[in-house]
Structures are given as structure tokens and as C-alpha cells.
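Omission of a single protein chain aside, the complex is shown with its protein chains in their original locations.
Chain nomenclature is as follows: A, B and C, assigned in order of appearance, with residue numbering initiated at 1 for each chain independently.
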Amino acid sequence: MDKDKRKDLIIALALIALLFVVVVVLEQLLPRTSMLFTVLKKGSIYALVAVSMNLLNGFTGLFSLGQAGFMLLGAYTYAIFTIPMEQRAVVYQYYDGGIIQFSVPVFVGIVLAGIVAAIFAYLIGLPVLKLKSDYLAIATLGFAEIIRALFQWDKLGGLTNGSNLLRRFPVFKSSIFPIAVSAICIAIIVLLINSTYGRAFKAIRDDEVAAEAMGINLAHHKRMAFTISSFFAGISGALLAMFQTTVQASQFKSAMTYEILLIVVIGGIGSITGSCISSFLFIACSEWWLRFLDNAETYIGSFHVPLLRPGFRKVVFSVVIMAIVLLYQRGIMGDKELSISGIRKRLAERKKKKVKP
Amino acid sequence: MNKTVLEMNDITMQFGGVVAVNSLTMHVDQGEIVSLIGPNGAGKTTAFNVITGVYPPTNGNVFFNGNKIVENYPHGKMKKLYAGTDNGKYTEHIEPTPDQITRLGIARTFQNIRLWKSQSVFNNVLIAKHMLRTSNVFTATFHLNAAEEKRQREETAELLNILGLYEVRDNNCTSLPYGLQRRLEIARALATKPSLLLLDEPAAGMNPQETIELTDFVGKIRDDFKLTVCMIEHHMDLVMNISDRIYVLNFGALISQGTPAEVQSDPSVISAYLGEDENA
Amino acid sequence: MGFLQTNLPYLLAGISTGGQYALIAIGYTMVYGILRLINFAHGDVFMCAALMVIYSASYMPLYISLPLAIVATGVLGFAIERVAYKPLRTAPRMSAMISAIGMSYLIQNLALYVTGGLTKYYPPVPFISDSIEIFGAMTKRVTIITPFVTLVLIVVLVNIIKYTKIGIAMRAVSRDFETAQLMGVKINSVISATFVIGSLLAAIGSTLFFSNYTGVTPTVGGMPGLKAFVAAVFGGIGSIPGAVIGAFIIGICENIIKGLGWTTFSDAFTFVLLIVVLMFMPTGLFGEKATDKV
Partner (left out) sequence: MKKLIAVLTVLLIASALVFAGGNGESSGSGKKVVKIGVYEPASGDNGAGGKQETLGIQYANAITPTVTINGTEYEVQLVIVDNESSNDKAVTAASELVSKGVSLVLGSYGSGVSIAAADTFASAEVPAIGVTCTNPQVTLGNDWYYRICFLDPFQGTVLANYAKDTFGAKKAYALAKLGDDYSVGLCNYFIKAFEALGGQVIYETFPEGTSDFAAYVTNAKNGGCDVFYSPVSIEAAALIIEQANTQGLPMPILAGDTWDSNVVLAAAKGTNVSISVTTFFVEGSTDKQITDFVDGFKGYLASNATALTNNGGNDEIAAVTAMGFDAYYVALEALKKAGSTKGADIQKILPGVTYKGVSGDIAFDKNGDAVRNVAYVKKVDNATGKWQFVSVQSVK
């Protein structure tokens, strides 16, 4: 059995490697401006934040709606610390070049983004994590809103540039970069979930009282899950900043958290692969595949397609979402994972069926 | 005489004006099996919850192996509502959380089964060993604790073997028959390596055959794991068969205590149970 | 300028927004009390009510279109419950909430599609939209009327819940869903009634709100909705008096904050207040203490 596991792992790694190769090849073949790459970039960033949210909502049973706030922290941290010195005067034009007068390399910036988000999460977690279910949700949502207001405050302008855009920080060109960073982060989260701590998180989710009675320190573990989740949300915030090339606090509204929550639920609460798949589907649908619905001048032959005009895409998109939510209540994957061994089992079952008609 | 493992003094537990446990004093000695019986709502589970830190008592304290682990006295809103006498003997607030109690070596099971429903039988036991870990989240995530992980898995397998659950280790815990779920709860509690085991109605919902098996089983694990057992139970034959001593509660108050024979003949116990089926 | 004249406008604006939040918050708190569901689409129902008035008012006189829109909003609330929540009655709570978020998305996007993304302006309602002067402070009459309308409606509502059959059923359901069902309470009609009442109140709230602040955009329901929800949590979700008191406190505080010049934090302050309250009273001002039975 262990042999099988190892084999599965190798196959999975090989598939992931193949995926990277495919992306690299595609980047050479297709024009760099193809929407496919936009979707790949944004999708991988959202996959990371969706998985980090799943770690909380799906695996620890903590209903938190603070994800946008932690992404904001990550995005700002990254931007603030990586804007090159010579650009600071331009970016912080209203604040005399800002108060930070150094800049750090990209990778340091990304890690720093995670750390700052994690520190904030730790502090916020101290009072908030005592709350139960919906009260926790609304309190974390509230904290995200407070953080957003704080970062727009002009008294902090030297640091945050007030409510103005931060830009001119290093960004990525190739979609390999966000995919790779997300993949590494998600792999770490998977390792965590399969470790003894991950099992403890699941125990807390399944039955808090029993978990506590079996010696699991609730406060400690909840805080840990919250902090780790925010760390990765912060990193995805940094990636999002790089993707958008600009950062502004007003982007990180509660609507963003809802979007991520939708991705998590559509993928299946408690399924990492589900979150990943659904984030790519979600982004592709909302940004790419349905765009044609916005075009009022659409003809099939000479037939002028009615109803199509700007905004119709979003109507269709939300109808699709509602249909998924209502008909697939447990999401695409439920709480299962897409795995090589799972597929192997399926195939084996199928073979059996064929043998015995 | 054996050493006293657990000692409860003057424990009163009030929820608002409702007195769930009234000035309960009891003790459990090393290696004993002590039962706590009484009609429904007598405050037995509440007594367990006080010991395990689920809620702090309104008054009284608890000693475990000679160390004070819980103590409280009426204060705040409770001061006005408190029904008993505050003799000033209790002056500290020691309000541990349940996990701290478990770390001290007191493990429990639940009246209504509380297994981790999404997990396999094996994992249910393995997770209970989490508190014995020395690895931190970093070393655990990056598999720097392989030796510990391996050891705990072996221990879990061994435990499942002893309790006769090894065959079903990969099944989801909810797929087990009722009796085995109860047994798994005990296995899970044992996984924390306790010295005192609190069983909350281990035979509830079991058929007579299963109950008889359980009687042997409790005695066996007491001997095998060198445990002290305190048990809440309604099945009188089970209680009378295996208990060394029995405490009887009614409306939160202790009405009788002693060996099974003594309790059985106590008129106040009979009147408390009057009209109730002995085997309920 | 006298002290009163300087500061009265803030207080007036606060009381009036408070009243409007209260009318929305009741919808949140009643639904939560019964279904344990945060009805995220409620703020959008509030927005829809306004759009219906705007569109119908261009075809018919206001005294017909207003009541019509209010009734239509009640129907909308009913329909939302039937389409989005009823199929999920037995699903995990998270699913119902996601359905609510999805519904909110759908309504907003429909409104975006219908309005073409342009702001629509609420027709002036005679009498209540007029400017008046009290103690030297100029304001709209609606500002003065709102708290009274709110209080009257709440008294009516409380009496409905206390004395009518459906009200008693509502209380039974919110106390214990399963038992009420077993005792023969028609759960579906109770839930529908709750949604209809909540939506009607939101529609009235929307009339008051948009007579004062006339611009209607697809997302205009978001902030008032969120704040009303915060008010409901603040007062202890499930409790009607709690929601009303919470709403007034939030409305007034918010305007005082603006008056003090902390305008950047006028929205965030609502949440600060909420978190502070939750720290000391984890279930809000009047919330029932939930104890997990072990």
C-alpha cells in the first residue's frame, strides 16, 4: 500500500510538472496578451486565498469573513516595502516620498506580506476567536472594514499613501510566477492539513467540545489556524498587488471576501482541490468566457440576439452561481479530494464492472 | 489504604437559580471503580463537567492526586443567587480549561457520543494523541517529526488492537455499530494516557449482551491500563457488578454512598428510584 | 450660531438614519431568529423596493405606485425565500448563507442590467420630501417623521408577534424549530410570513431612506444593509427591541463621528462599536446566551 502511495505521489508531481511545462509552452506559442494568461494568473492567486480560507472555514470550522482584510495587509506590505527608491517620490507625491526610505527584494517583500498579515491576525484573533459562528463572522468582517478605513486614513499617508494608489513596485510578467508561488503555498497548506495539527483542526471542526476534552487547546489551535490562514492570505494579497500592478485599499471590500467564500463553497467546503478548480472556473467565467454576453451587437447569422448588453454577463453569471449553489449543495468536490489514488480506485471499479456484466 | 486520586469538596453548581449540584463531596481512590448513580437530572453529568473544567463550580474545589485543580467561590452575579452557605473555605479562582484537565491525566467519554464524525476510527484515536506531541506546527508540517508520528501511529494501532477495533480502523467512525462507537470513545480517552477515566453512561442504548461485555471490558481496561474509573450509569446490574463503591445523587444532592450492597438496601435510594424502572 | 443650531442637524440625521436602519434590521433579526440565517440579500431587497418605486412612478401616480411597490417588495421577499432558501432547509447552514450571498449577487446584477449602471433618482414624495426648519436647522420633513413611523411600526409588529396566531407560531419556531414542526406549526407559512414582514418593513424603510438620500444605484443597499445587520448583531441577533436600539445607537454615533470630522472612519466606526460590544457581551446587548450542552 505504501508503494502505491509513493507511486501516486510521483504521478501527481509529474502531472504538476507537466502542467508547468504546458504553461511555459503556451506562453511561447500564444500571444502574451491572451486572456488565458490573465485567467491563469488571477485564478492561481484566488486559488491560494480560497485554500487559505478553506483552511479556516472548511478544516477548522471557524467561520471567518476577514480574508479581504488580510489580503489588503499583504498587498500593502508588499507594495510599501518593494517600491524602488527612485520611484518613491512619484508614488508618494502628496507625502514627500513617504517615510520608508529603503526597499527590499521581491521575495523578502512577499514573505513580509505574509508575516504582517499573520501578526495582525494574531492580534485580532486574541479577542475575536472567542466568539461563536456568526458573531465571529461579523466581527472578522468588521475588522477587515476597520483595516480598510485605517489604510485610507491620510494621517498614515507617509506609510500608506492615504487613499491613493500605490504602484511602481516590481511585478511579474510570466504567469509561471504566481502559479509557482501559489502552488508552493498550497502544498505547504496541504502538508499542514495532513499533519497532526491539521488533524487537530479537523477535530475542532467536527466537535469542539470533544476536541477540548481530548486535550486540544482550543484557543491555541484556533489562533494558529487563523494566523496561518492569514499568512497565506497575505501572500496572495502580495501576488494580487503584483497582478494588478497597483494597490488601493478601496479594492478590498467585503464583496471580495464574499467572492472568495463563493469560490470555496462552489469547490466544496473542506476540499483543497475543489477550491483550486473552482477558483479557475470562477475567474474564467467571470472574466473571460461570458464576456461575449456584454456585447450588444451580437448576431447569429442575421439574427440580432436579444437581451445582450453590458451587464448581461453578470446576470448570467449569478444565475449560474445560484444554480450551482442550489443543485450542488456540497459543491463540485464535496469534502473529497481529487487524487490519483481516487482516480485509480474509480478506474478499478469500472474495470470490475466491465468484467462482471 | 489506597491513595485518594480524586477528591471533590462541597461542589455546588448553580445555573442562575437552578441548583444542579448541591454541596457534593466525594472521593475516588487508586484503582477503584466508583459509580455515580441517580435519576435523570440528578446532576451527575454536571459533576463530571465540573471536574473536567467545562464550567467552573459555583462553590467548592477538586483535588487530583493531591493537587488542587479546581476551586471557586460565589462571586459576581452568583453571590446574590447562591443557595448554599459560603463558609469562606474556598478563596481561589482556579478555572482550568478542559484540555488542561486532560493533560493532568483525567480523560472522559460523553453521554451522547461525540466522536469526530468525519474521521476514521484510526484517526479518532490518533488525534487524541495530539496533546502528547512534542513537535510544533513547523516541524509537524514539514515532516521533521517522522519518528514521533511513527511512534504514535504504532501506539494507536496497538490500542485499537487491545480494544478489538483494529479490524475496523479504516472505517468512518459513524459507520460503526453503537456499541463499538462507545468503545471507540473509550479508546480515544485512553489514547491520552490518563490515570483517571470518567465514563458518562457507557452502556446507554446498549442491549443486554453488549452490556455484559462492557462489564468485563471496563474491569479489563482498569487492570490493563492501571486506571481508576469513575462512571455514571443507569444499568443497575452493570453498576452493582463492577463498582467498588457507589454514590447516589438526587436533585443535585448526595443521598447515599457506600458499597453496592449498602446502597441497595438504603431506603432513601429506594424512595428516590420509586416508580422508576431499575433497568431504565 | 447657537449650540443647538450647530449640532442639531447631526442628531436629527442620526435619529432618522437610525430609524431607517431599524426597519431594515428587523428583517435581518427576524429571519435569523427563525432560520439562523444571515439573509445577505435583505439589503438588496431594500434597494429593489426603491427601484420599483422609481420605475412604477413613471407610469402611475405616486399614491398608487408607492403602496404597489411596497406590496411587490413583500412578494419579492416571499419569492426569494421560496427560490433560494427553501430548497436548502435541510442543508448545512453555510449553504443557505452562500445562497443568500448568491441571491444578493443576482439581485444586484439584475438591477445593474436593468438600470444600465446609471444612478436612478427617487421621485420626490409630496409632504415628506419637503424642507422644513426646526430650531434653525434645515432638514427634510422625512427626518422628523422617520423615528415616529419606525416606532409605530415596531409597536404594531410587537403586537402581531405577541397576540396573533402567526406571531405565536413565529415565536414557537424561533424557540425550537423541530418541536414546533412536530407540534403541527406550519413551518413554511411561518417562514414565508417572516420574510414578507421583513421585506415590507424594508420597503417602508427604503421609502424613508431614499426620500432623504435620493440616488439609487445597484449597490446602494450594501452599506445600509450591512449596518442594519451590524445593528441586529449589536442588539443581540434574534431580538427585535435589540435590533431597534442597536440601529438607533449606530445611526446617531455614525453622524456624531462625521460631525467630529472623523469622516474617514464613519463606516469603520460602526464595526469598532460592534467589536467592543461583542468583546464584553459575546451575544450582543439582548441576545440569548447560547450554551453548548455537553
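Following the convention adopted for this analysis, contacts are C-beta pairs under 8 Å (C-beta built on N, C-alpha and C of every residue); 3 or more make two chains touch, one makes a residue touch a chain.
Here the structure is a predicted model, which is why all the values come from computation and not from measurement.
Novice: For the chain that is not shown, enumerate the shown chains it touches in the whole assembly.
Specialist: Every shown chain touched by the left-out chain: A, C.
Novice: Which candidate, A:R6, A:R32, A:H220 or A:K345, sits in contact with the chain we can't see?
Specialist: A:R32
Novice: Who touches the missing chain here, C:Y63, C:Y121 or C:F135?
Specialist: C:Y121
Novice: Of A:S103, A:S182, A:Q248 or A:T273, which sits in contact with the chain we cannot see?
Specialist: A:Q248
Novice: I'm checking contacts with the chain that's been left out. Which of A:I110, A:A149 or A:L239 qualifies?
Specialist: Of the listed residues, the one touching the omitted chain is A:A149.
Novice: Which residue numbers on chain C touch the omitted chain?
Specialist: Counting only chain C, the missing chain is touched by 1, 6, 9-10, 13, 17, 112, 116-119, 121, 131, 137-140, 209, 212-215, 217-220, 222-224, 255, 258-259, 261, 263-264, 266-268.
Novice: Provide the residue numbers of chain A that touch the chain removed from this figure.
Specialist: Interface with the chain not displayed, on the chain A side: 31-35, 38, 42, 87, 90, 93-94, 149, 152, 154, 162-165, 167-168, 171, 173, 243-246, 248-251, 253, 256, 285, 287-296, 298, 310-311, 320, 323, 327-328.
As a working rule, only the chains that are shown with their structure count from here on.
Novice: Work out the mean Cα position per chain and let me know which chain is farthest from chain C.
Specialist: B
Novice: Could you please state the distance in Å, as a whole number, between where the Cα atoms of chain A are centred and where those of chain C are centred?
Specialist: Each chain reduced to its C-alpha mean, chain A and chain C end up 32 Å apart.
Novice: When the C-alpha atoms of chain B and chain C are each averaged to a single point, how far apart are the two points in Å?
Specialist: Each chain reduced to its C-alpha mean, chain B and chain C end up 48 Å apart.
Novice: Can you pull out the residues of chain A that are in contact with at least two other chains?
Specialist: In chain A, residues 209 touch at least two other chains, as defined above.
Novice: Which chain B residues touch at least two other chains?
Specialist: Expected reply: 54, 110.
Novice: Which residues of chain A touch chain C in their complex?
Specialist: Of all residues in chain A, those touching chain C are 57, 63, 127-128, 130-132, 134-135, 137-139, 141-143, 145-146, 148-150, 152-154, 208-209, 254-255, 258, 261-262, 265, 269, 309-312, 314-315, 317-319, 321-322, 325-326, 329-330.
Novice: Quick one: in the complex, what on chain B touches chain A?
Specialist: Going by the criterion above, the answer is residues 52, 54, 97-100, 102-103, 107-108, 110, 114-119, 123, 126-128, 130-133, 135, 137, 140-143, 145, 149, 152, 188-189, 191-192.
Novice: Note which residues of chain A are touching chain B in the complex, please.
Specialist: 188, 191-192, 195-197, 199-200, 202-203, 205-207, 209-219, 224, 228, 270, 335
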